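Of the protein chains in this complex, all but one are displayed in their positions.
Order of writing sets the labels: A and B. Residues in every chain begin at 1.
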Amino acid sequence: MNLAALLPAEILAGTALAVLLADLFLPHRDKAYLGLLSAAGLAAALGGTARQLAAGLHASLWGGIFLLDPFALFFQTIVLGAALLVLGVSLPYLERWGRDDGEFYALLLMAVLGAMMMVASRNFLEIYVAMELLSVSSYALAGFLRPDPRSGEAALKYYLQGVLASAALLYGISLLYGLSGSLDLSVVGARSAGSLGVVALVLVAGGFALKIAAVPFHMWAPDTYQGAPAPVAAFLSTASKAAAFAVLARVLLTAFPAAQGPWQELFAVVAAASMALGNLAALGQRNVRRMLAYSSIAQGGYVLIALAVATPTAVAASLFYLAVYVFMNVGAFSVLSFLAGPTGGEELADLDGLAERRPALALALAVFLISLAGMPLTAGLMGKLYLFYAAVQGGYAWLALWGVVFTVVSYFYYFRVLRHLFWGTAPPRPAAPAASVPAGLALGAATLATVLFGVFPQPLLQLALHSLGMLR
Amino acid sequence: MGWLLLAAVGLPLAGAPVSALLGRRPAAPRWPALVTSLGSLALSVAAALTFRGGQPGMQLVSRLNWIPALGIRLHLGVDGISLPLLLMTAFLAATTVLASWGVRRRSGEYFFWLQLLSVGMLGVFTALDLFVFFFFFELALIPMYFLIGLWGGPRKDYAAMKFLLYTGLGSIVMFLAFLVLRFYGGTFDLLTLEHTRFPVPVQLAVFAALFLAWAVKTPVVPLHTWLPDAHVEAPTPASMLLAGVLLKMGTYGLLRISLGIFPALFHAFAPVLAVLAVVNILYGALLAMAQTDLKGLVAYASISSMGYILLGAAAGTGLALEGAVLQMVAHGLVAALLFLAAGDIHELAGTRAIPALGGLLTRAPTLAWLSLLGALCYLGLPGLAVFAAEFPIFLGSFAAFPTYTVLAAAGIVLTAGYLLWTAQRILFGPGREAALLPALGGMRLLPLALLAASLVAVGVYPTVWYHLIGPAVHLLAWGGGAR
Partner (left out) sequence: MPEAFGILTLATLGGALGVVLATDVVHSAYFLVLAFLGVAGYYFLLGGEFVGAVQILIYAGAVAVLFLFAVMLTRRRADPVWGRSPARWLGVGGAAALLAWLLLTHLERHPWPTKLPPPAPHNTALIGKALFRPFVVPFEVVSVLLLAALVGALLLARKEGGAS
């Protein structure tokens, strides 16, 4: 039972090892198969997880170290889906940079494995170990294009701040262990009352907040998202963020419901600050990838509203938002990945007239940006509707007001990109490389999902509500 | 028969991607747009024919579950207030397609956005669910941003962004207000909320937020600065829809939602609204006099005209409200005509600067006469649409706000002054342009003629409209002993 329930994770680990091994023997020209192998492994894991989710699996494994409940499975599905999209875009990206090493795929799979284990843990030890797996793989992925100094800088920045966050997390965990004598989430909270428990909780939350890139732990994000390979930035800004959010929500809501007062206020402030800083800083960016980095800080702020409000509706709203956010944000970074590198930059001016050079790419990017802005016919609006409604319902109307005001601010920078896309006039430049089949599939799927969930959000909303078993 | 409205709103949504896909052949995308806009018009007319006039309440209602998790239904329906606006919108949408017949540059995208805009406009006037209302309200923003940005004049970047941010702020504040209503009222359903009692602080907050939204859209004077920029820079068909339909969304929301849900608060607020209305009327008229750009003149004149609608709404007598609703229709038609005429004149003479124009009557007589008809209608010549609407407004408002009504009437004098003066300079005076393009062909004059005909039709026989509008409006009337 135990082993069978973890089959998707086992498939991933096996695929990662197989990719590493095969990398040693495959001749140079056949390395593309490594990507396909990874995709197959990811798809199998995704299929397995989705089946578990559909079946409503709710299993406590190894004496409660793992909890595979719908909440965990929902986030596992999100992470796997994001990774699959990222992988599809990575294939042509790596090819263009002349980097076909299998390590990329192996590290990506290991990062996904870490994220998967993280969201299903109910024990601080496992949470920490899984998060380190995610982090270490991510540091290496961020620096993957090391000949480019920006990539190295991206990795270094992320590493230094990540280590600091890990230290805070560990210290917080050690305090909680000292207070409660346990690492089990269901026990820790009950025995960690008092002000010291709150201090410990803040330290733990800080560790996760870095991964979410929430203010004040956001400093690494712009440099890392800008310097890392674009698909890696897509992964970090979605899958990694979603996994950290899931763990944070689980820790707070299952372990510390008693301490709700203080941390609700704390997250209200963090959410408000993230929305404000992310949106305002994005206004001034000329580099689109950097702008998206600030935008994803702001988007993280929207999602964190859920932790401030901390009602079932709010958490369901954050699940929905994160799910659709994966499509729109991976999509946006992916489109940029086609422009960056040898054929052109990522400055606003580089996007001039893209609608005439590459209509499909421009259309996809437009859909993603309009969705990030939260406009009708896209999933972003439905996500904001649900989140802001939950805020009003939970007595945090001021946070919703704050959110809508900064939503208007965000119109400016999202629509400025559209202006460049559709009516900028650019000097003729070499055409961007043609999209390959996997990348086309990934982008097409992301675009379709963004529009589809914008018109028919009900199934996903239902699933998000259904995945809240842990709160009942 | 609820499907009629659904089909009318949904048809352009189906046509939009078809137009976009036909974009490789510049002359092709306009055909789907024509088909869907005529289809929507036919469906709206069918809805009007099925509509049983002379009684209040919603008809042709359809309720489809859309997002059950939040209790959101695709709840559409029309009553005597929204049906005239629906007809006017569908008519203008079709006219606009005709007016865009010559668009060749990136025509696929153009007609895509134009049809998406139609969806938003038609949807706003039929929505009976607040989220659906917001959805369509906001949906109209994106196409207009693109229409101004891609096909607009020299300052299009600035104008498009300003339009987006101003009206975006308005609609997102409205969105928040709706969420609060949903929380306290338990539903997004407009008809249910009309019978819900809210705590007073909530009423005040929501009313204020909603008024901000309507005030930006209408626009009410300190918030109007987006309008001249957007109207002047937009391509002619977009200007027609902006002035003709988008502004009406604000006043429609004011009547339908603010007055519908918070009647008592609205009554208390009416005197303030009346002051704002008079300021709008006079300020718009005075600035219109100072314009040298033909489009700018019509834009400021529109601000002035929207003031009459506000005045009628503030007065709250049955007569004034009837006039206000018909004024929405009448101003929609006449503003579209004047913007189209301004666009045509620009194309013909190569300039819109009033001092540089002249002698139009001899060079393009049909265009000139039709423009003159529009101007005469605008200044309130009896027998034409605007008179049929403004006269009841004045009559009805005088009972409630005599002083303001007199002041507003001064606006009529100003309007007459600047419109006649402008018409005299453009139509008669000596022609100053060196070379004129050949006169416009029949196809170009068709939308203009249609609009002119509609003005006459509404003006000569407004009874049909009042028969529609009356019962619905009298439900809302309160001022001056009603009726």
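Convention: contacts are C-beta pairs under 8 Å (C-beta built on N, C-alpha and C of every residue); 3 or more make two chains touch, one makes a residue touch a chain.
Keep in mind the model is a prediction, meaning the values are calculated, not measured.
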Partners of the unshown chain among those that are drawn: A
Contacting the left-out chain in the complete assembly, out of A:18, A:57 or A:179: A:179
Option from A:40, A:160, A:196 or A:437 whose C-beta touches the chain left out: A:196
Sole contact to the chain not displayed, among A:71, A:93 or A:139: A:139
Residues from chain A at the interface with the omitted partner, ascending: 6, 13, 16, 20, 28, 61-63, 65-66, 98-101, 103, 106-107, 110-111, 113-114, 117, 123, 125-126, 129-130, 132-133, 136-137, 139-140, 143-144, 146-147, 152, 155, 179, 194-196, 199
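Please note the rule applied: only the chains that are shown with their structure count from here on.
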Partner chain A, residues of chain B touching it in the complex: 66-70, 109, 120, 131, 135-136, 138-139, 141-142, 145-146, 149-150, 156-157, 160-161, 164-165, 168-169, 172-173, 175-176, 179-180, 182-183
Interface residues, chain A side, partner chain B - complex: 355, 370, 375-377, 381-382, 385-386, 388-389, 392-393, 397, 400-401, 404-405, 407-408, 411-412, 415-416, 418-419, 422-423, 457-458, 461-462, 465
